[in-house]
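One protein chain is absent from this view; the other protein chains keep their places.
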Amino acid sequence: MADIKIPAGSFKPLTQDTHEAQEKISAPSLTFTQDALRRLKQNKVAVVSLIVLLIVMLAALLAPVIAPQSPNTQNVAYANLPPKIGSGNIPGFTGKMNVGGVEVDKYQQAGVPKGKTFILGTDYLGRDLLSRILYGTRLSLLIGILATLVDLLIGIPYGIVSGWRGGRLDMFMQRVTEIISSIPNLIVVVLMMLVLRPGLLSIVIAIGFTGWITMARLIRAQTFQLKEQEFVLAARTLGESSTKIAWKHLIPNLSSTIIIQTMFTIPSAIFFEAFLSFIGIGIPAPNASLGTLLSDGQKAFRFLPYQMWYPAAVLCVIMIAVNLLADGLRDAFDPKS
Amino acid sequence: MDKDKKVLVSVKHLKQYFSQGKKSEVKAIDDVSFEIYEGETFGLVGESGSGKSTTGRSIIRLYNPTDGEILFDGRDISKIKNHSREMKAFRKEIQMIFQDPYASLNPRMKVKDIIAEGLHIHHLVKNEAECDARVNELLELVGLNKDHATRYPHEFSGGQRQRIGIARALAVKPKFIIADEPISALDVSIQAQVVNLMKEIQEQQNLTYLFIAHDLSMVKYISDRIAVMHNGKIMELAPADDIYNRPLHPYTQSLLSAVPLPDPKIERQRRRIDYDHAIEADNTDRQLREVADEHYVYATEAELASYQTANAAMMTPPA
Partner (left out) sequence: MANILEVKHLSIDFKTYAGNVHAIRDVSFNLKKGETLAIVGESGSGKSVTVRSIMGLLAGNAHIKGGTIKYHDEDLLQKPEQEMNALRGSDIAMIFQDPMTSLDPTMPIGKQVAEPLLIHKTMNKEEAMKRAQSVLELVGIPNAKARMKDYPHQFSGGQRQRIVIAIAIVDYPQILIADEPTTALDVTVQAQIIDLMKELQRKIETSIIFITHDLGVVAGIADRVAVMYAGKIIEYGLVDEIFYEPKHPYTWGLLNSMPTLDTAGRLEAIPGTPPDLLDPPKGDAFAPRNPYALQIDVEQEPPFFQVSKTHFAATWLLHPDAPSVEPPAAVRAMMAKYQAAQVQAKVGTIDG
């Protein structure tokens, strides 16, 4: 030990009080939300998805402001014009089309005044496609959000009650969900059409009728686990009422499941509406949704592919972004990751 | 133990069956009776599946007992309805300290809100300031400080979390605390801290404990009397020293022989005694019988005599 220099007085007993220091926590205090956000930020894909989604939602929300034209104004003279930006120098947005091997300037043919362009072209009734996509996205997102609300308002309470009470009530409630989920969605929609006029309301009711079942099942399973957790038992031994336990202990701990499941509900609702509109029982004309646009677009797909590509691209972007964000959120809410 | 000590909790023929009447019926507690005196620590030991934790949870009415009586302070609390006014009053009298310091605190709540939960439920504080003061007082009592109140449970170590759990239980000023394996998930050096804290608080506030554990050396240390449970029944019940110095039931002997001791010499000479379950299987009338003063063994009338001689033999110091 000769190589270690020891100052004089080193071997005096230490007298300072160290109790405070021992109980100190040096890591910065993070709430659960902060912790989740931190993990979400590490996931670049999810962050990009979130930004893309925000842009899409903003565009949809501001559709009345930013749409160049009214989405339902028809002008048969301007029907089926291809996309054109400015004076038509950008490839793909030239306003020209290949008809029988000859490059034709459609805008000239239709007699569109100089300076008037349709960025994404027009449909078979001469309606501006960009405006229709903006309004269509708005409607589709609205359907997604309404479906989510149904999910939250029915699925969560149903799942919590079923899981928390357990026993016979749970058995009964589970049978009910099984019966409902065994009825194909399409049949519900078709029956609904008989009673209600086709439109937003009947689609939302149809989606809502079965949509909450997955949420209810997930919440029930989680509640079953949570109610055996010691912190819930502790709340019970303190005499906390069941409603309070649900609000203070269950829902905060179910929040990750709820958010993630919601993120999966939104795209599936949008997709379901698109599907209904595509087969012709969705949103009635002349209103646009992503589904009706696709349905219209596919009719002339071979000759006018752009009429389907653009709405399809928007739908895909929304779907992919929501799914990737959902994945990111799931990881972010899992403290073990 | 004085005979004239006041009985605080009296469990009579308690039965707790799960999935009753079905094929999967489990007799978690099968006719258990014991008494806990005011101010004492009653230890309940057994292995997993012995029904020791279920007993604690039945007494605190997390379960509805299948049969039997639980007298608390002279009142039968085994049949009061959930969510009744009586139940709410009872919830203030008995509290529980849980096993898993990681699962027993709501991860989404601040320490302050966790501790204050009971205060709000039973309207023990009038306003926020009073609540804060009481929370800080409780934190101090368990050796933490007020800076910890605004933090979340995951920032604390296991021992600190367990102390937060103790503070939560103490918030409503209970008379009786059931500690369900409160130290088995903690490190050795921290176990002693928590046990010492529990002892200090017991003396300070004249609490009565039911201490449930599988760690026999710690139970011996903290308890005044001990009951050994096995398969939902109490095998032996006696003052702590008697259980360790004069274990009579073969199950108790087997359990004691398996306790590892921090002494290599003893460990090298240790012989395990295996418990033969066959002795219980002869369908004769067994019940807890008093072998010596305050020392009960689960036995038949015939076995009682042999236990008595065994006990007497152990009483006389070897020549």
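We just call them A and B in the order they show up, numbering each chain from 1.
Note that contacts are C-beta pairs under 8 Å (C-beta built on N, C-alpha and C of every residue); 3 or more make two chains touch, one makes a residue touch a chain.
In this text the structure is predicted, and so the values were computed from the model without any measurement.
When the full complex is taken into account, the listed residue touching the unshown chain is B:Val195, out of B:Val195, B:Leu210 or B:Leu248. Of the candidate positions B:Gly43, B:Gly68, B:Gly118 or B:Gly159, contact with the unshown chain belongs to B:Gly159.
Screening B:Lys173, B:His214 or B:Arg289 for touch with the missing chain picks out B:His214. When the omitted chain is restored, the residue from B:Ala258, B:Ala292 or B:Met314 that touches it is B:Ala258. Taking the complete complex into account, residues 47-48, 157-160, 187-193, 195-196, 199, 214-218, 220-221, 244, 254-255, 257-268, 270, 272, 275 of subunit B touch the chain not shown. Against the chain not displayed here, subunit A makes contact via residues 1, 4, 6-7, 9-14, 18-19, 21-28, 38.
Just so we're on the same page, only the chains that are shown with their structure count from here on.
Listing the residues of subunit B that touch subunit A in their complex gives 57, 60, 62, 83, 87-88, 91-92, 94-96, 98-100, 103-109, 117-118, 121-122, 143-145, 148, 150-152, 154-156, 160, 165, 168, 172. Note for the complex: subunit A touches subunit B at residues 20, 23, 25, 27, 29-32, 229-231, 233-242, 244, 248-249, 252-253, 255, 335.
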